[in-house]
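A single protein chain has been removed from this complex, and every other one stays in its place.
Labels A and B are assigned to the chains in the order they are written; within every chain, residues are numbered from 1.
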Amino acid sequence: MTDPILEADHVGFTYRGGAPVLEDVSLAVHQGRNVALVGESGAGKTTLLRILLGLARPTSGLVKFDGSPLTRTRLRDYRRAAQAVFQDPYSSLDPRHTIGRIVAEPLRGLGLGTDRDRVTDALDAVGLPADTAGRYPHEFSGGQRQRIAIARAVVCDPRLLLADEPVSALDLTTRVRIVDLLASLGVERDLTILLVSHDLGVVAELCQQTAVLEHGRLVEQGDTAAVLGAPSHSYTRKLLASVPRLPS
Amino acid sequence: MSLLTVDGLSVRDQAGTSLVDDVSFTVEPGDRTGLIGESGSGKSLTALAVTGLLPAGLTASGEIRLGGVDMIRASERRRTAVRGRVASVVFQEPLTALDPLMPAGRQIAGPLHRFQGLRGDALRNAVRAALDEVRLTDTDRIARAYPHQLSGGQRQRVAIAMALACRPELLIADEPTTALDVTVQAEILDLLDRLVATHGTALLFITHDLPVVANVARQAYVLRAGRVVESGPTLDIIERPTDPYTRTLVESARRFDAALGRDRD
Partner (left out) sequence: MSRRRSLTLAVGLTLVLIPAVAVIVSFFWLPFSPDDTSGGRLAPPGGGHLLGTDKLGRDLFTQLLLGGRIAFATGLGAVGVGGVLGVSLGLLAGFATRWLDDAAAVALDILIAFPTLLLAMLIVAGAGASLGTAILAIGFGLAAVVARLTRVLVKQVLSREYITAARVAGISWPRIVATHVLPNIGPVVLVNLALQTGLAVLAEASLSYLGLGTPPPNASWGRMLFEAQATVLTAPRAAIAPGVALIALVIGVNLTADGLRDLADPTRRRSR
């Protein structure tokens, strides 16, 4: 089997003089298999994501990209292969930049040229017309902004998309459309998704593998069907029991 | 007489745009009613109009009778008398709904003092009882704590305690659990359910979350772009939606619900 694109190898994180935020977290993302990281606030999801994005260094353990440790010299290659979508569509777009400039940012930052066609392609891939590029973020709704954020994330043709609660801030009907978009992008562009979410329904829809994080530790990990269908850890069971269900 | 009657409520902004359009519904004493809608549906504005708290620049027309008082046309004094005593509100964001500069205990004491005239020891005991009722058992520590020192779930419990402190006849909850973790949400919904049943309070529950409202409200009104597009018993709406928008909502909810259910067997 080929190396996983991204791997956390016994990652731990503690603030200086504080309690551990992450302890001994190991998980691997293989091409073609979407992974969900499930947990509530205080579980350490955000910290883990920052570490996996190369924005922070773990205090113990390491992050591996394509089988080898993620070092500073490999960071640029890593970023070309792995991009991110964030939770708040009202905070993730610079209000003073045009959409075109926003979507083209990874091309500029990663030395990939400023080909306008790639921007138009990315916008098209998320279902937005080409003239979107000349407009400003405030002219768009939450769902459209998230599409723009996704366009920015896929413009450099990454293999991996790290999505931090990408639909939590959206309405139900918009949520469905974005989840569908992520699923179809995954197929069309051979894109694997690492999804951080507390929404088990979305997790069940998108990800084949699920890891459950509680207080900085991975308490359960495996095929989504198994983890959600027959959870072995009490916390996972509690999570599942808490999800409001439609009457059948 | 109904506890709350909303008849042909319309809300317009200064430019004349209609934000709420001819909305009508009633809430009887002890009832549990849901207002279902996504962003832009006008559900929160309806709640604000009902309590006479529309922001400046918006005008309401139609009729709203809450506890017998016309909440659109009555004087501010009469409307203030209704708030807290007849109806009170729990909002979505407890961090902004609570005063960040006041300890939780003092914030709960406020309405207790105002409506029941309690002071001194009697007031302190009432605050403790209120905290107990919302299952914040470490009452002394919580009473002294500032909102930012409490978790989201704890803050929401404090907000509920404040809202129920004066035993209103109607509790309006506007997306009270949307900002909370799913396990905390389950606890808060459970708490609301119990308190409302214990005190016979009527509940107007506003949300976009179909599974949540299905478990909370007996009947519901679906709002879209300021209009009521469907109404009736909640179970009927979910099982046999007639309006196309409602159908889309239900299908969306069923998708995620089914994905979960598929794995659960």
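FYI, a contact is a pair of C-beta atoms (placed from the backbone, for glycine too) under 8 Å apart; a residue touches a chain by one contact, two chains touch by 3 or more.
Model, not experiment: these values are computed from the prediction.
Interchain touches from the omitted chain, evaluated on the whole complex, reach A. Touch with the chain that is not drawn comes from one residue among A:Ser41, A:Thr98 or A:Gln208, which is A:Thr98.
Touch with the chain omitted from the figure is made, among A:Phe65, A:Phe86 or A:Tyr235, by A:Phe86.
Within subunit A, the residues in touch with the undisplayed chain are 53, 55, 75-76, 79, 83-84, 86-88, 91-98, 102, 105-106, 108-111, 134-136, 138-139, 149, 152.
As a working rule, only the chains that are shown with their structure count from here on.
Computed from the mean C-alpha positions, the centre of subunit A lies at a distance of 33 Å from the centre of subunit B. The touching residues of subunit B, when paired with subunit A in their complex, are 38-39, 152, 181-186, 189, 208-212, 214-215, 235, 238-239, 248-249, 252-257, 259-265.
Residue ranges of subunit A in contact with subunit B, taken from their complex: 40-41, 142, 171-176, 198-202, 204-205, 224-225, 228-229, 238-247.
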